[in-house]
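There's a structure below that I have some questions on.
Of the protein chains in this complex, all but one are displayed in their positions.
Presenting chain A:
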Amino acid sequence: MKLSADQDKCIGAGRCVLVAPELFDQRDDDGVVEILQEQPPPAQLEIARNAVALCPAAALFAEDA
């Protein structure tokens, strides 16, 4: 799986960080998403999918590699 984010769509809700703190963070100044691991390890795949699915701004994407 490959994670990507559309930072222009991101609203800084931080939902992804709440679900998957090992995969996502927020920029300090405006809260916009930063991806920490583009390719989540196997143990984090389900969590990654959940974070993507919950994003209220539809700003996250998970492509099956």
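Note that contacts are C-beta pairs under 8 Å (C-beta built on N, C-alpha and C of every residue); 3 or more make two chains touch, one makes a residue touch a chain; residues count from 1.
The working rule: contacts and distances are computed from a predicted model.
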Q: Assuming one chain is omitted from the figure, identify its UniProt name from "Protein-arginine kinase activator protein McsA", "ABC-2 family transporter protein", "Secreted protein" or "FAD-dependent oxidoreductase".
A: "FAD-dependent oxidoreductase"
Q: With the full complex in mind, choose from A:3, A:17 or A:35 the residue touching the hidden chain.
A: A:17
Q: Using the touch rule from the top, list residues of chain A that touch the missing partner.
A: 9, 11-15, 17-19, 26, 28, 30-31, 46-47, 49-50, 53-58
